[in-house]
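Just one protein chain is left out here, and the rest sit where they should.
Which chain is which? They are A, B and C, in the order written, and residues in each are numbered from 1.
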Amino acid sequence: MNKLRWGLIGGGEGSQIGGIHRIAAGLDNAFTLVAGALDIDPARGRAYAVNLGVTPERAYGDWREMLAAERKRDDRLDLVTVATPNASHYEITKAFLTAGFNVLCEKPLTVAVEESEDLVRTARDCGGICAVNYGYSGSALVRQARAMVKRGDLGRIRVVVAEFAHGHHADAADADNPRVRWRYDPKLAGVSSVLGDAGIHALHMACFVTGQQVERVSADFASTVAGRELEDDALLAFRMSGGAVGRLWTSAVALGRMHGLTIQVFGETGALRWQQERPNQLLWTPLSGRVETIERGEARLLPEARRASRTTIGHSEGFLVAFGNIYADLAEVVRAANERRAPDPLALSYPTAEDGLRGVAGVWAAARSAREQGAWVDAVPALLRAT
Amino acid sequence: MNKLRWGLIGGGEGSQIGGIHRIAAGLDNAFTLVAGALDIDPARGRAYAVNLGVTPERAYGDWREMLAAERKRDDRLDLVTVATPNASHYEITKAFLTAGFNVLCEKPLTVAVEESEDLVRTARDCGGICAVNYGYSGSALVRQARAMVKRGDLGRIRVVVAEFAHGHHADAADADNPRVRWRYDPKLAGVSSVLGDAGIHALHMACFVTGQQVERVSADFASTVAGRELEDDALLAFRMSGGAVGRLWTSAVALGRMHGLTIQVFGETGALRWQQERPNQLLWTPLSGRVETIERGEARLLPEARRASRTTIGHSEGFLVAFGNIYADLAEVVRAANERRAPDPLALSYPTAEDGLRGVAGVWAAARSAREQGAWVDAVPALLRAT
Amino acid sequence: MNKLRWGLIGGGEGSQIGGIHRIAAGLDNAFTLVAGALDIDPARGRAYAVNLGVTPERAYGDWREMLAAERKRDDRLDLVTVATPNASHYEITKAFLTAGFNVLCEKPLTVAVEESEDLVRTARDCGGICAVNYGYSGSALVRQARAMVKRGDLGRIRVVVAEFAHGHHADAADADNPRVRWRYDPKLAGVSSVLGDAGIHALHMACFVTGQQVERVSADFASTVAGRELEDDALLAFRMSGGAVGRLWTSAVALGRMHGLTIQVFGETGALRWQQERPNQLLWTPLSGRVETIERGEARLLPEARRASRTTIGHSEGFLVAFGNIYADLAEVVRAANERRAPDPLALSYPTAEDGLRGVAGVWAAARSAREQGAWVDAVPALLRAT
Partner (left out) sequence: MNKLRWGLIGGGEGSQIGGIHRIAAGLDNAFTLVAGALDIDPARGRAYAVNLGVTPERAYGDWREMLAAERKRDDRLDLVTVATPNASHYEITKAFLTAGFNVLCEKPLTVAVEESEDLVRTARDCGGICAVNYGYSGSALVRQARAMVKRGDLGRIRVVVAEFAHGHHADAADADNPRVRWRYDPKLAGVSSVLGDAGIHALHMACFVTGQQVERVSADFASTVAGRELEDDALLAFRMSGGAVGRLWTSAVALGRMHGLTIQVFGETGALRWQQERPNQLLWTPLSGRVETIERGEARLLPEARRASRTTIGHSEGFLVAFGNIYADLAEVVRAANERRAPDPLALSYPTAEDGLRGVAGVWAAARSAREQGAWVDAVPALLRAT
């Protein structure tokens, strides 16, 4: 198996997300980093890329330089990852898609709904992959949950409850901490803070596991720390395309909670519960039965979960492996395209531009509902409604 | 210590709640059952009362007979517990209060807000105790939590999150089960099902622990099983008198959840988390600190919790002890009144008629909000607003 | 149902165990305290008994006075509980048994093996009940576990692992604390400290759940705090009468552990795990199946567990209820004898003098093995070997 050629934009020295992407992309030896524009400081970015093994000619000072050079090469990049600040996702992703590259963009796909709609259209027109990195959805047991719902184990879904609550912005003394402050400034963060940053993962998870989409939402936003213009705690009620009732709580002031991404799905004939901090166990309760613990690695695991698992039962696999599974899916789809064959259908699990668009639309709808005192707001983006 | 004289209305043979009240009332040998009207069938009720050790002359056929006879006696009942179906709480409680008895009424205090208001007024006028049995609030560590909030350990409270989700009404085949059906019939259950029955405990817990009251509420009700007219799943956003932001989820279709009453309180300088199914542990996270486990029985326990605890650290104390603590509080207050002294101030922790009224008002406000598409509704009962 | 007449020896004011016995005996209204010799100080004991509602003539200064007076009465005590310091168990229990009373003795039954053998013989000769208070064995789900083993759900038992580890003697500064010091003084505590005090519960639990008896034991005792003559940490390997292999760890220096009584039973076709600190859940793993959580109160609970349960699923029941179940068993057996009928066979679950003897013999055998460098020692008491 040839390694695929991978380019990275953003994720420079000292950034956490860059390191995670490099580990995840390389986890199965699928991708090798051959080009990058890693830093807002061109010299630093070039030096760091070289340090990571990129040849000097493909260590770029910025993404425009990278695009101009890479589009002309014969040894074309198989995938470009965009891990820059949110506000630049749209422009960069659009440019690379238009030039015919496959792109994996960090979440949120864009800041504004219209931008995401445009990316969906662009991806459709250009025929390339446009994926969005909701990394937790790569977890083996999240895929098990989704497959069980799809297979009908839970019957019709009645209620889905999602949470993503942490306490990392609970210290009021952080008011001037630049790593925190921008997140509550509408000029930099847009219409939402904690929902757009953390809760959006829970929102995607609710959709990913149920196979349904958010249609309407009623929300309450609260800013609980003095001086914050955007919400640091939010509650959403929603309704989904398949009739499921949704509940979502997200918070950045939930002291004592580390990440706390949790999903519970209650159906007519069974229920599932998964917590991101214990990713190797999935609780399953059949109607009239007991709570059972499904273990990652168990013999009965469904194929969707088995292929997302690398070690035997009892070992723990965490976030890096989940992330790596998104890359593994993309590798299969890229290889299949390169080889002009159909991809493994199970590889089509990665979140797409449509998923990215729906997430951004959901956040905007919630923000509007919160401004309108909890009024129910349509959350389906116009582009996808038309479809 | 003389045992106090106790009368019970409802809780006949085969009822679970009657057995629990008898255990709880007798836990510290405080109350002895001397009179009762235990069953809707007079003969059965009399026979069962005698079987429980009540003398035949005080084993009554119904509560009116009991009231008529007991009000004339010199060896007056120290406390009357009302454990009849919800719709009769108002009339019975009012009658006994008016006759000068102390009453502990099962929750919900009444079906309608105006009835609860009338009971609050009646209790004030008559000078007797009118308590409401939110039994979980008697748990030692719930009282520890309340005392820590009151002492200021958490600083200003930002967010409180309460849950009471179970799955015992998840089976659609129960449509004709008489133990389930009435709960979803507005004629029998009033404006709310799962919120009025289960969620009301979570609502009280949020108030009890924070020391704040619910002021406004926005709610979403859902009936997820065909044929149900009332909600079996509800989500509430609310605002409290001290500025806390509230979130509450309650469900009767949450398969895999047994009771799941949970409370999380997030303040400026610390946070607490308690689960009714693990009542002997309370999680405490100071700002910038780690999650610590407070154990019931530990040396540092506050007096409010210590007096609600009967065994040393490491033993488990459960629901019956929590319930017993409500009775223990009432015993102290009754004794103090009998002895014309001030009661132990810590005994004033039991839920009062005002708490009962607030719970009913909260449920009604939520039901109205749900009907009005999530509009924010005032939840403060008129009587207490006027105060 | 008439209440049974109950007498208590020991358990005076300020003692924890006395309060627990009073709550447990009264839990189902089965026993009423009518006589007592509660304190080593006769005047204090009499006063406290009267305070608890005992008539002055039956509030005794010591157990000899109580025995002399009570044996002559027509309204004979139905049960006498012995909750005095360990060294006096033998003499008091023997005297009351001999006089024809039923006795519930705190664990350990006696300090020496021969004394326990004598009590077994005495109980057989006199025909009265001699029960030993291994209180945890009254827990509903412990009885579920025992019933599942008995029914064959686990097949032949291969391994049983029991633990009782706490950290309450971990502070070396307690060397002069009189509540701790005597426990490590062979003159006062006998041949063993933590095994005889705490581990003996785990040893009984291993026998109770498997239905097997300890036959041989190899032990390691360690005194980890300077100045202690007896062990504060012990490890036992053992073999049981039905072929099960046993492992037991007990400690008093296990900081961070509160009680930690735990039992795991591994059979050919399934396994069980129960922790005293989460008594309302029992983990069950069928061969080739998943770990399932059996909840106290679930519909499928076996009759042995159902009758030991007082509230519905999702409520927590703790130590006091477990303890109360021992008293409930005794009440049924005493009533059946009074009424000259056979008792409910399920009531015969309470630990007997034989169980008390086996526990003491197990501790002595382990102590001998530890002195003999881990040599395997026969743990079956001579009296029961002969049988």
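Observations
In the analysis below, contacts are C-beta pairs under 8 Å (C-beta built on N, C-alpha and C of every residue); 3 or more make two chains touch, one makes a residue touch a chain.
Since this is a predicted model, take the numbers as computed values, not measurements.
Between the chain not shown and the residues C:A68, C:A175, C:L348 or C:A375, the one that touches is C:A375.
The residue touching the chain not shown here, chosen from C:A30, C:L67, C:V149 or C:A271, is C:A271. Set against the missing chain, the residues A:T55, A:N177, A:S316 or A:Q373 yield one that touches it, A:S316.
One of C:A87, C:A112 or C:V245 touches the chain omitted from the figure, and that residue is C:V245.
Listed for subunit A, the residues touching the missing chain in the whole complex are 1, 3, 16, 19-20, 22-23, 26-29, 51-53, 166, 168, 258-260, 276-280, 295, 297, 310-321.
Against the chain not shown here, subunit B presents residues 284, 288-295, 298-299. Think of the hidden chain as still there; on subunit C it touches residues 158-159, 161, 167, 170-172, 218, 220, 222, 224-225, 233, 235, 237, 245, 247, 249, 251, 253-256, 264, 266-268, 270-271, 273, 283-285, 287-288, 291, 373-376.
Here is the rule we use: only the chains that are shown with their structure count from here on.
If each chain is reduced to the centroid of its CA atoms, subunit A and subunit C end up 55 Å from each other.
Work out the mean CA point of subunit B and of subunit C, and you get 35 Å between them. Distance between chain centres (mean CA atoms), subunit A to subunit B: 43 Å.
Subunit A has residues 284, 288, 291 in contact with two or more other chains.
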